[in-house]
Every structure is written in C-alpha cells, then in structure tokens.
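First, the structure itself, so that you have it in front of you.
Every protein chain but one is kept in place in this view of the complex.
Labels run A and B following the written order; every chain starts at residue 1.
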Amino acid sequence: MSAQQHRGARLSTGSAALLNRRAFLAGAAVLGASLATAGCAGTYDIGAGFSGNSGGDNRSTLVYWNLLSGGDGTHMEAMEAVYTKEHPEVDLQSTILAWGAPYYTKLSLAIQSGSPPDVAIMHLSRIHQYGPPDMLTPISLDLLAEHGMEPKDFTPLAFSKAHYNGQLLAIPLDTHPFVQYYNTKVCHKAGLLDSSGQLPAITSAAAMLDALRKLKKIGATPVVCDQINDPATPWRLFYTLYSQAGGQVLADNGNRVVLDEALALRVLTFIHQLATEGLMNADVDAGGGTAVFQAGDAGLYWEGEWNVTVFQAANMSFSMQPFPALFGRAAAQADSHTFILPKRQSADPEKVSMVLTMVRTLLGQSLTWAEGGHIPAWLPVRDSAAYQKLKPQSNYESVANYAVYDPPAWYSGSGSDMENYLGEPLGSLMLGSMSPQATYDQMRGSLDTLSRETVPV
Amino acid sequence: MAVSAPRRQSPGRGGAQSARAHRDLRSTLFNRGVTGVVIALALLWLVPVAWALDTSVKSENDTIIIPATWNIPHFTFSAYGAVFSASDLGRWYINSAIVAIVVTLLTVVTASMAGYALSRRRFRGKAFFYAAILAGIMIPPQALIVPLFREFQIAHLINSYWALILPQVPAPIAVFIFKKFFDGVPISLEQAAEVDGANWWVSYRRIALPLARPAIAAVSIFTFVWTWNNFLWPFLAATSQTMMTIPAGLGTVIDGVGIINALQMSSAVLGALPLVFVFLLAQRQIVEGVAGTGLK
Partner (left out) sequence: MSASTAPAGALRRATTAERTRTQRPGRNWGNFGLLVPFGVFYLLFLVGPLVYDVVLSFFNASLVKGGLGSFAGLANYRELFGDHTFWSAMWHTILFTLVSTPPLVLLPLFFAIVVNRIKRGQWFFRLAFFLPYILPSAVIALVWLFLYEPGYGLIDGFFNLIGVGAPGWLSDPNLSIYSIVIVTVWWTLGFNFVLYLAGLQEIPRDLYEASALDGAGRWKQTWRLTIPMLGRTTTLVTVLQIIASLKIFDQVYLILQGGPNYSSRPAIEWIYDTAFTSQRVGYASAASFILFIVILIVSFVWLALIRRQERGV
C-alpha cells in the first residue's frame, strides 16, 4: 500500500477507536450535565439560558448589577443578606461584572436593548455619560422620602453631583478617595512620626521630598504607587496634585480643554523627580503594589482606600490619612458608588418601590461597607459613634467634603477613555521613562482629540 | 538512535575507516547534544504550568515572597475552595460544555454536508460557492463582534445560549477539510456502497458519513477545543455571570482587590482542567486528528 493509503487506514482504526471514546465522553458529559441540572434545578436554570431571559420582568425578582469584587464583593454580599432576610419573598439576583469599560458598555447595551437590570451600581463620574441620553429613571424627592431617605441624610457634595438637569438620577452609597497609607514601623524608624505615633500632615512638595529622602536613607521603598496595567492610579495621582494646584482640565461639558500647561508641568515635574531620584516604586501592578506595602518594605503607599482590610488581615502596623496637600489647597481625587435605576421600556412603579426599599436597607448597613474603607454617604451612619471608632477608616472622612470628581464630559469617568488615554503616558512618567513635557504633550493631544469627537451619547 | 561503534582498525585499512569512525563519534555526540537540548526545552515548556500548580497550593502570603521560590511553606487547598465560593465556576463548566458540544455537533453536520456537496455532488454555481466559502476563512471574527451583537440585541437573545452557540457554528475551514477529505476518498469504495440513483440525503447518510470518520474526528476535536477556548465573543455576549463560559468567566477573575495570586492560579488550573482531562484520555487521537487536518 502507498504511504497515503497506509496513513488513511491507520487514521481510520485510530479514529474508529477515537470515535467510540469520544462518543462515550460526549455522552458522559451530557449525562453529567443533565444530572447536575436535574439535581440543582433551582440554581442552574438551563432553560433560562435558552430563553435569554434576564429575569427582571418577573414581579418577585430583583436583578442587581455591580462591579464589586474581592473584599468589596464580600461586604456587599453581607449587606444583601440583610435585605434578603428582611424580604424573603424577593429573589435578589446580583451579578458581579468586571470593573472597567466592559461593565459600562454592557450596562449601556442592556439599557438600550430594553431589558436592563432593575438596579445597578454606577460610578458618580459616569453621570455625564448616562444622564444626557435619558438612560436613567429620575427619582423624585417625594419618592425618596416615602422610602425613608432625605437629601439631608447624604454627603452634600456627592448628593449634589448625583443630579442632572435638576433631576436626581442616582443615590450615593459612598465616597472613595485617593489616600495615603503609611507603615508606622518604617516611618518611625525614619523619624517621621510625631509624639502620638502618627504621621503629621505634609503640607508642601518640598516637605514630601524631604520625608521620602529620609525613608530612602533607612533603606525602605519611600513610596509605592502602581501603574502596570492600571491607568486609573496614575490619573488619580496626577488629578489630585493638579487640583491641589488649582487647575481645571475641561470646561463646557468636555467641549473645551482648559488644561493649564504651567500648572500641569509643575505637577508632572514633581512626579518625574520622584521617579528619577528613586523615591517612588511604580514598577508594579495593583497586586504588586499591595504586596510591596504588605511586606513592610515601603514607608508610604498611594492608592484608593479599599485595601484597608487586606492590610488589617495581615496584621500590619499601618495607618491612613487624607492625601497630603502638597500644592496649596486640600484636594483628592475621588469617585462615588451610587445606585441607579436604569430606564425600562415601560415604567414600573412597583419595581421602583422594591428597588428603593432595597437601597434603603443597604444604606442602613453602611457600617459594613465602611469597614471596606469607603466613606459612607449615608450620614446617619457616618456621624455615628460606631463609624468614628472605626480606625483607620474614619481618619480620612473629611475628604468626602472636598473630594474632586473627574471633570464632567461624556468621555470621562471611572474606566473611561479619558482615564485610559491620560493614565497611560502618566504611567510612563511615573517610571521616569517619559519627560514631563512629552507627557503633557501626549495628554493634551489626547484631550484635544476627545473633545472634538462627535458625541456618541 | 542507532549508533555504530567505531571500528577496530586493522593495519593497512587505516585512513577511510578511522575517518568514518571519527565522523560517527562526532555525529553521535552531536545527536546526543541536540536531543539533550530538546529535552531541556521540553522541560522548560512545562515550567509555567508547574509553577501555576505550585502556586495554587500555597497560602496567599507565601505567593509574594521575593525572590520567588518553589517552596511551599504552608500547603493548602483553600485557594481552590475560594474559587468555587468566589465565582460561578461550576456554572461556567456546564455552560462551556453545553456550548462546545452543541457547536461541535452543528458544525460537523453542516460542514460535512457542505463539504460532501462541494466534492461529490453536481449543481450549478458550485465553483462560486466554494470560492465564497474559502474567502470566509480570512474574515477575522473579532471584526464582526459589533454587527453580531446588534443582531442578537434585536432578536432579544443577548445573554442566552443561542447567542453563544450560533455565531460559532459556521466554520469555513471545516468545510474545506471535509471537501478535501471527500476528494481523496477512493472511488471504488463509494461505488461499492452506492445504490444506483440514490438521492442526496441517502447518499450523504449511507455513504459519505461512514467514510468520513477521520475527518469527523479531526473537525470535532479542533472545533471542540476552539469553541471551548473562545474568549472575546462569549465575554461580550454573556452579560451575567451565570451565562459565562470558562474563558469569559476567568476574564473577570483577573481583576480583583488584594493579594489573590493563589486564587488566580487555582482558577487557572480549574479552568484548564476539563480540556486537559480530555486531552490526557485521548492524547494520541487528538494529535492525530489535528495533524490529519493539515495534510492531504
């Protein structure tokens, strides 16, 4: 027989055996799957998978989307548990989706396609994207009051920003700012702590450089701040410092770019100096930054406040404080998690009421939420003794009053184009591999392009 | 590897034989060396997987030790437990299985019918259809995600199994493989089995399918693997965790707060397990099947 026929025959016998085995495997898989479904019919509803039903049309289900994973996710689940215990007749289906652009894209698409979730988490900065095209259900103050919530119960700044065109479109859950963590042991060794063992507020760029140099002298990583695979953190660092210097980025809802070159270069030069002088380790991603600080190698750590439970679980000697005002006034970049009611094709007052009841219950659990590091927007909890006793979380609660949110524009906000376009060159700056001027030029160029694009919302 | 021993030299026949002996020895050493290099590289190839396994049984704090070490100070399966409670992995397994099996079935059926028609049956415009199908091989599927998304949006089928299954069924390469295979089947086999004047359906079912076992095996295997591992489309089309397939679901595990290296590695191991299991069972056949697709 020729080589090809030989091979054909060989394949046939091999494949005949294979086909038998594959048939067996396939059969086993299907059998296993059907057994699993039969056994867990409630949990694994395959049928729903074929009907494309998002479940929100049902009277007794509440579909809730959020992007809270990790420690946040655990806290949210605990809060949800309180609600489901109080309302066993409601099937609360909460879905956790990945943080970032895909979440907002999916949310937009779901609203547009007419079957959105009943309630979802939205970053407050995104209201300029969801407000204009009429994608959110407005909440009247009367309705709010009917469910036990009043404007005076919320952080004024966050609450005022939750409006668009005079209507309330979101209910704030918290404010989560960019903060400074510090390792008390390391800072003590560098002689930075005061008599009560706390780090006194650093009030100028020069003083910060001084403190960092002292940390470097004792062999610690002076400050760690991540940027690998994370354009959000470089943006937050820049925007915090730039706002402290009094600068604005955008005007006219994002149609005009007012980035001030001189002010920006002041800030960019400072960041660049941190890199070139070896005072900042930015060669880490988010996990890496946490690891460096947790290992006790760093004096300071600049990040959002949500890592507090990680370090507490590691039994670290650390504390937290508002990001120091290095360029004049006090300011820190922040955003807020809010609850939104996506607009449905037909209004459903009963559903709205269910949602507001759930929101009120969750707000009542704000202490649990605060344990995760966030500053509660629900003042009855924030002003309570229990929260004040929560250390180090309550150290920075004042930031909620002077936080700076991302400049309003359809292309800005958490996980947005602007954050990515600006965060990328800023990340390179933080490594010292890009000059302040080049960074500014790239940022300016991106903003110019964005501001001139046809608005797709 | 056969190695010829250097020959004993008898006086007078020296030159040529010693030269060959020399060459044999050098060639043997060279062969041994080259084989050694490949063995070392194969071991190197296994390192990432081994490292993932090693990390997955460490406690989280041991995963950030600098410099990295293979040591496991505190052996624990807690990361594996955490995966199941932190994510919907069980559901993802089921979704992946359903989607992959259904897509494979539909692909094999439709592509074998088309391949058979293009190879053996006569009808108008055959050449045109064949060319049109071949052109489809070059379409990058990622470029189609927006129109596809809109299609399923209009049909209200986003986040359903239909959305995950249907777009993955048309595989021009499968048609190509079936056609090439049928082209190569000896005519007398077909003649022997054929009932004169049989219509297209009988012809397909009674003759083509039984003959096509090797091609069916090959197409089934790589369709199953590619569908199982498809990331972008399921990532977009599944808007809730309960509808995600394993790759799409794992894409959400990459993101997370805190030190989660052991968790990520154990999700990776669990995510890879089903296919690895299948692969280990049917290793030789899978490899033969894949190879069978490429050669004529």
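Methods note: a contact is a pair of C-beta atoms (placed from the backbone, for glycine too) under 8 Å apart; a residue touches a chain by one contact, two chains touch by 3 or more.
Just so it is clear, the structure is predicted and the values come from calculations on it, not from any experiment.
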{"item": "Touching the absent chain when the full complex is considered, from A:L143, A:L193, A:I228 or A:M316", "value": "A:I228"}
{"item": "Contact set of chain A toward the excluded chain (per top definition)", "value": "2-5, 7, 101-102, 105, 108-109, 111-112, 133, 135, 227-229, 231, 283-285, 287-288, 291-292, 411, 416-417, 420, 424-425, 427-428, 431, 433-434, 453-454, 456-457"}
{"item": "Chain not shown, touching residues in chain B", "value": "1, 23, 27, 30-31, 34-35, 38, 41-43, 45-49, 51-52, 55, 63-69, 106, 109-111, 113-114, 116-124, 129, 132-133, 135-148, 150-151, 166-167, 169-170, 172, 175, 183-191, 194, 196-197, 199-201, 204, 225, 228-229, 231-232, 236, 246-248, 250-251, 253-254, 261, 264-265, 267-268, 271-272, 275-276, 279, 283-284, 287-288, 290-292, 294-296"}
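What we mean here is this: only the chains that are shown with their structure count from here on.
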{"item": "Interfacial residue positions of chain B with respect to chain A in the complex", "value": "61, 64, 66, 86, 90-91, 94-95, 97-98, 101, 149, 153, 156-163, 184, 213-214, 216-217, 220, 235-236, 239-243, 251-252, 254-261, 278, 281-282, 284-285, 288-289, 292"}
{"item": "Chain A residues within the chain B interface of the complex", "value": "4, 8, 11-12, 14-19, 21-22, 25-26, 29-30, 32-33, 36-37, 43-44, 46, 49-54, 69-73, 95-100, 102, 106, 109-110, 112-115, 286-287, 290-291, 294-295, 306-307, 309-310, 314"}
